[in-house]
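Only a part of the assembly is drawn; its chains keep their places, and the rest are absent.
In this document, chain identifiers A and B correspond to the written order of the chains, with residue numbering beginning at 1 in each.
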């Protein structure tokens, strides 16, 4: 069930009550602390939040804290105290059914969005909630599951090439968003393949299975659109420089992501139109095929019905049926039947019913 | 009948005429006076409006007057005089068919909205009108029926934990709205379950009953949307601080409700799309099943019609039918029939009609 998460919170509970809402997870929560500037980079696995505070060097570096799991409420709570995060924001981080939004608070900017991956096994889109906190000198990312969306970013950080080590925290946020958007495009490409495949199958063998596939794709498209649409606005705010902690020198990169977002929105729109078109095509194809079958069958029946009637006539037992005693009566009946059958056949042919 | 309440008022009656419009109610009207500040809290059942005025302490406390019934017009009138409420507002309180709105008057803010509860017995949404008056130091709430939507709020007041005892009247209004919105989400979750259930049933056994269920859900969705859409604007006004009696320190909580409202709007939109999708799916499924049945049956008929014709031929009573006297005539006919039947069968098979 995708469009609403069960038990958003205990009904009537006070705001800021911290409850994890979403699929149950049991894996260990990993905390990764990456600190870097133009010259040095250190990457550490941290056991708990207290250790995190201890490990943090006081230097002027970009600190990226990546937390791979939000089902352990105590960690979120500890992070909240350590970084002075508002209880309502913590509640939002824990509620995996949240719609994408950006909230500028006094000492940080809070962004929540969905990461999309296409699960080839289940042949389905998998989504995972990502919460980002961008503050003065730090970026905190909360993911639901350990995953590989950010591996490429990490790789670029380690290699130390390009702007990524020099352009500060907001560039890191850009790089993370860009990685997320890249996966959106992968999912869209996959959709595109699926639509093409369905189109081909549809012409040859329209079965209800293909209809269910179209229906399922439509639902996923609704879901995807719901994630992409608000994300566009979020990136729009970031690029316009209305958001604190975003430097003007990095705005052009947000422009680039924004372009991709608009393209993604347009592609979803096109896909929606195409799926509707496919559905129409399915219905017409199936009804056309059905009609063809019925027509041919009915025509066969219609040709034989008068013939059977003629046979019935001469099957009657009247004592006085002169035709029955004629020498060529039987042959004549075959002749009549042949004429009737051919007559009907050519009539149907002429009428283009065959 | 949901979308319009009968006899809105006597046609042509002057404005401010106080008439109760809605389902007839007969229960006794309960008035509950709750007074609290950070330290103390008193909760009293009050028999009538005069007593209410007497019981009210002059102290600087938050006073919440909760009235569980609006069918007794005299009580509403007395409240109107006691708190100087405009006759047009009183008329709106009594008219249970009103659309959600917010009206800022000189000495109070008037909010009217619908509370939604899902009635499991009737398998239907139940709605009840809630009027809220937020003034300087007081909150008045008018409900149609005694109910439990606000029980959680009351509980939090009594326990005295959290901000609720300290943040003033506007926070109380926030808490009440938040409780109402929680029930909206409960109703939406319930809808989600129903849609899922319908989807499953539909694949197995598409019957007109499921179509009626889809149709009924669509109607409820239209109704729900009509309630949620204007409520979004109301909360939007409250959070922007355009409304008197709302303190800036509580605005962030209204932001939170606003987020929930937007999410609710989006969920209704998604549900509407999904219900339309279900309807399409129903129609295609049923027509596909029907086609399958008709096709098989027609094919059976089509195979037997030529066979019956052949049998008819040799049922004719012509004197000169050489085949009839042949030794193996009967067997030959069976052979011919078998060939025809198999021929047709394989032809249909080849054409993928079977």
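Operating definition for what follows: contacts are C-beta pairs under 8 Å (C-beta built on N, C-alpha and C of every residue); 3 or more make two chains touch, one makes a residue touch a chain.
This one's a predicted model, so the numbers in the text were calculated from it and none came from an experiment.
Engineer: Starting from the 2 chains in place, I would like the total count of identical chains in the complete complex.
Structural biologist: The complex in this structure file totals 5 copies.
Criterion: only the chains that are shown with their structure count from here on.
Engineer: Rotation angle for the CA superposition of chain A on chain B, to the nearest 5°?
Structural biologist: To bring chain A onto chain B, one rotates by 70 degrees.
Engineer: With centres defined as the mean C-alpha position, give me the chain A-chain B separation in Å.
Structural biologist: Chain A and chain B have C-alpha centres separated by 27 Å.
Engineer: Applying the document's contact rule, which stretches of chain B touch chain A when the two form their complex?
Structural biologist: Interface residues on the chain B side: 151-153, 155-156, 161-164, 175, 178-179, 182-183, 185-186, 188-189, 192-193, 196, 203, 252-253, 255-256, 259, 262-263, 266-267, 270-271, 273-274, 277, 280-281, 284-285, 287-288, 291, 294-295, 298-299, 301-302, 305-306, 308-309, 312-313, 315-321, 351, 353.
Engineer: Quick one: which bits of chain A touch chain B in the complex? Just the residue numbers, please.
Structural biologist: Residues 1, 3-4, 6, 8-9, 11-16, 86, 88, 98-99, 101, 103, 208, 211-212, 215, 218-219, 222-223, 226, 279, 282-283, 286-287, 290, 293-294, 297-298, 300-301, 304-305, 307-308, 311-312, 314-317, 321, 323-330, 333 of chain A touch chain B in their complex.
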